[in-house]
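One protein chain omitted, others in place.
Moving on to subunit A:
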Amino acid sequence: MKRLLRPLISGTTWRRFSFLVVGGAIFIPFLVLYVAFLSLFGNNGAHHGWTLALLIMLGIAGFVVMLVLAGLFPVVRALEGAFTKELVGAPEVLGEDRSWPARAKAAAWFAAHVITGAAYGIACIGAPSVAIWTFVVPFHERPAAERGDLAPITNSHWVWLLPVGGVLLTLGFLYGTVLLGKIAARLAPHALGPSAQERIEAVERRADALAERNRLARELHDSVGHALSIVTVQASAAARVLDQDPQFAKQALGAIEESARTALEDLDHVLGLLREEERSRRTPQRTLKDLDELLGNTGLPITVDCEGDLERIPAAVSREAYRIVQEGLTNVAKHAGHVPVSLRLAARTAELELDLTNPRGPALPGSRGLGGRGLNGLQERVSVLRGRMWAGPEADLWRVSVTIPITRGTT
């Protein structure tokens, strides 16, 4: 019983009710406009039978066409989307796709809304009136011989069944409202929601943002967290042994100073990444096509060896490859200094191979772990693309070697 009643008293149903009524309200100005438009063609009023039926059908079709044309306008689509989202409760997110198929779907939705709304509006006025009438008639003083089509009923005992019909009609109307609302909620996401393409893009954006956040968290963890741990441990040790071992205390102060300085440098780097991220959100992401510019900017002597057609590499793989080269070159500059670098890119049928080698420089002070951090981030991204990555020393070279499969559909 409760389950039967709940839809009738739920706010959702009545919000959807107003959605239907709004459709009916929109119908009226369109109808006025359409009638005015039709009157331009004059009216000789002499049609009968088939001709009349044909004309009426044509007229209705014309009306629908007008509604659909109106629905194609982006502004109408936006308004209709807002109505639907607010009153029907769906779709949760409005699509912003401006392609023709998406607009056509929205236009069909708009036309269906207006026409259903009009029919519903009529039912809305009609059903209660008829229901009330069924309750009044049995008690009405009737002249002995009432005329009209309903006379056989209104003049017999069957008249007492009329209120039952009225109750059924009211119930039908109410549950019809619930049902229409549910149908609207079910269909709205298809008509106005984000397209598959938009959903994929949203998921990709979220994954990117998450990867970026993880990267920053790791950067902070490994750099600033590490340095501050040293500062804390060394400072508490120094304070404890100050009297017995002033020499240790002195060394500790030096270590604290050095660690704090490194932490600040790292923080600077991480904050730089945050700013960079903000910028990169506004500018399109770079791919291997922008490689020449990148290589020119480093100032390192680089030999490049490209095999195969790099142009046909999917964008995601190309972006990743660009980042790997970028990160790799940054690491070279940071750890090995100004040394010759050799870069090999090969686009095979099923995968992209990337090899970056440079002679290992003298270990620069304070460089501990820095390479590892950037490499971890790359490793994670490469594994997302189901690729493999290897980085490490090889004889007196440092090599970063990456293979990323090229699959169709990776955009």
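Please note the rule applied: contacts are C-beta pairs under 8 Å (C-beta built on N, C-alpha and C of every residue); 3 or more make two chains touch, one makes a residue touch a chain; residues count from 1.
What we mean here is this: contacts and distances are computed from a predicted model.
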{"item": "Omitted chain (choose from \"Dihydrolipoyl dehydrogenase\", \"Response regulator transcription factor\", \"Putative aldouronate transport system permease protein\" or \"Carbohydrate ABC transporter substrate-binding protein, CUT1 family\") - UniProt protein name", "value": "\"Response regulator transcription factor\""}
{"item": "Listed residues A:39, A:244 or A:349, member touching the removed chain", "value": "A:244"}
{"item": "Absent-chain contact - pick from A:87, A:111, A:252 or A:406", "value": "A:252"}
{"item": "From A:38, A:230, A:295 or A:346, residue that would touch the chain that is not displayed", "value": "A:230"}
{"item": "Interface with the undisplayed chain - residues on subunit A", "value": "221, 225-226, 228-230, 232-234, 236-241, 244-245, 248, 251-252, 255, 259"}
